[in-house]
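Remarks on the structure that follows.
The complex is shown incomplete by one protein chain, all other protein chains being positioned as in the whole.
For chain A:
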Amino acid sequence: MSRARTRLARTVVHRVLVALLLVYLLAPFAWMLLYSLYPATALQTLTPDLDPSQIRLDSYAALLSDPSFLTPMANSAVVGLATTVLCMVLGSGCAYVIARYRFRGRSVLLLGMLTVQAVPVIVLAVPLFILLRAFGQYDTLLGLVITYTAFILPLVVWMMVGFFEELPPSLERAAVVDGCNRLQIMTRIAVPLAAPGLAAAAVLAFITAWSDFFLAKVLTITSATTLPVRTAAFQGLFAMDYTSAATAGVITAAPVLLLALVAQKWIIRGLVEGAVKG
C-alpha cells in the first residue's frame, strides 16, 4: 500500500515539475503569440482583455507585404535551403565513407568533427569577417552559405555516420553481387535506407542556418540581411511597436518549431547514436 502511495507521490511531483518546465519554456512564446494577435493596448493593462473578437491579423498582413521584411525572409529561406542542400550532398558522401571504410586517422577525424563544435563562434567572428571581406563575400548570400556550411557540416556528418553504420553490411554485399558500383551502392541502397536519419540531419541543418543571428549580424549589413537580424531591428527602429516585433518573431520561429516537432525523434537519435558509436 505504502509503496503504491510512494509511486503516486513520485508521479505527481514529476508531473508538476514537467508542467512548470513547460510553462517556463512556453510562456515567452505564448506571450509573443498573444502580442502578435491582439492590439498592444489590450494587453498592456493589469487585466489583459483576451476576448477572441479582438484578434487582428493586420500586423501579419502588413509585414508580409512589406519589402523591407520580405527580402530578409527570402534571404533566410535561400541561405537555409542552400546550406541544407550543400550539407547533405557533402555530408552524406563524407559520412558514408567514414561509416564504411577503415582508414588511418578515421577516429581522429570523427573526434575532430565534434571538437570543432566546442569552438565558440565569437572567437571566429572577426577572422570570418576579414576573410569574407577579402574574398568579396561580405554581405552576400554566398558568403553566409559557405560560413554556415562550414559550421554545420561536421555536426551533420557526425549524425549521419551513426545512421549509415546501422545499415546491415550484407545489404551492400548483396548490392555488389547484383552489380552496383560504390557510388550506386550509396545512392540506391544506403541513402534511401538511411533516409529518415538523413532527413533529420537536413532539418537540423536548416534550423541552424535559418535561425542564426550572431554570424548574420556580423557578416551582413544590408543586402544579405536575414530574418533574425531584421526581426531584432524592430527594437531600435520602432521602440513601441511590440505588435510588429512579436509578429516577426512568430514568423521566424514558426518553421523552426514545426520542423523540430516533426523531426525531433530522429534528431535526438542521431545525436545520441553518433555520440555512443563514434
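Rule of thumb we're sticking to: contacts are C-beta pairs under 8 Å (C-beta built on N, C-alpha and C of every residue); 3 or more make two chains touch, one makes a residue touch a chain; residues count from 1.
As a working rule, contacts and distances are computed from a predicted model.
Undergrad: Name the absent chain by its UniProt protein name; which of "ABC transporter ATP-binding protein", "Putative tricarboxylic transport membrane protein", "Heme exporter protein C" or "Cytochrome bc1 complex cytochrome c subunit" is it?
TA: "ABC transporter ATP-binding protein"
Undergrad: Out of A:Leu25, A:Ala118, A:Ala134 or A:Val177, which touches the unshown chain?
TA: The one listed residue touching the chain not shown is A:Val177.
Undergrad: Would you mind spotting which of A:Leu114, A:Leu193 or A:Ala232 touches the chain that isn't drawn?
TA: A:Leu193
Undergrad: List the chain A residues touching the unshown chain?
TA: 168, 170-171, 173-180, 184, 189, 192-193, 195
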